[in-house]
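Let's turn to chain A:
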Amino acid sequence: MGNLIKYEFRKTWMIKAIILVFTAIFEVLFLAGTFSKNEDMLGTGIGFLMLTTFGALFIIGVYGIFRLHKDITTKQSYMLFMTPHNSYTILGAKLIENAGSILLTGVFYMVLALIDITILTAYSGEIEQAIAFINEILGEHYSIDTYRFIMISFDMIAVWIFNIVTGFFAVTISASVLNGKKGSGIISFIMYLVITGFIEKLHNFVMDCFTSADMIGFTTGRMVYNLIYYIGFTVIMYVITAWVMDNKLSV
Partner candidate 1 sequence: MQYDSKIPIYLQVIDSIKTDIINERIKCGQKLPSSRELAVTYTINPNTAARVYQELEREGVCYTKRGMGTFVTEDEGVIAMLKKEMAEEALDVFLKSISELGISIDEAIELLKQREE
Partner candidate 2 sequence: MLESIEVTKKFVGKTAVDGITMQLEPGHIYAMLGPNGSGKTTWMKMAAGLIKPTSGQIRYMGQPISIETKNDIAYMSTEPYFYDWMTVGDVGKYYADFFKDFSMDKYDYLIEKMDLEKKLKVKSLSSGMMAKLKVAATMARDAKVYMLDEPLNGIDLLARDSVMNMILMSADEGKTLLISSHLVEELESVVDKAIFIKNSKFAGIYDVEALRTEDNISLADKYRQVFSDVDMGGIQ
């Protein structure tokens, strides 16, 4: 398993290195703007850092799906399937590497954001006032502090990882059950949309049924429920996908 994860990382490190380089450039821009009190530079830095954050999470996830597609539809599939490892391990290694990367990336940008905000407030009192003002508008249930920011971030990461594993499922279906059939790409993409859509609807439905007054807004209870819900379905999708791979995929 360790070796499989190692090679999954080897396949994706390049793209991660590029993302890191961009992050470093924008971070420098942000710091330079902060220290020199150049608002244009500061604004550009913040804008691009936010863009890089979402871009990084998006690209790393989607690239993982793309790699899986390549690993089961091209001749490179032999590299994985000739080894004495079953589909659960092979897919598991991919999931651990990809989800791990997303999680680490998320935590990295989360910490970076917290540090940057701290630096920024130290250099400019206006920002602190602005945050306080926004929180006042949002009200008690939806106002944001560091703790809530972290919880929300983890929550989003969990949802994104679930989306990725559903993407794994979709490309596996298109390469196995739908292999060689017309429109297999479109059908599997629709399956992806239907599954993620349904799971979200179910999530909201369950939420509505069990929400009590103390779960309104960004509460710990709600966040924990979200995390458990999406991690649970991530595991379920993983097991189904590995089963399909084991039984229906011809490499």
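How were these candidates chosen? In short, all candidates are chains of the complex that A comes from, given by their letters.
Quick notes on this one:
Here is the rule we go by: contacts are C-beta pairs under 8 Å (C-beta built on N, C-alpha and C of every residue); 3 or more make two chains touch, one makes a residue touch a chain; residues count from 1.
Since the model is a prediction, treat every value here as computed from it, not as a measurement.
The candidate touching chain A in this complex, chosen from 1 or 2, is 2. Looking at the complex, you find that chain A touches candidate 2 at residues 3, 6-7, 10-11, 75-79, 81-86, 179-181, 247, 250-251.
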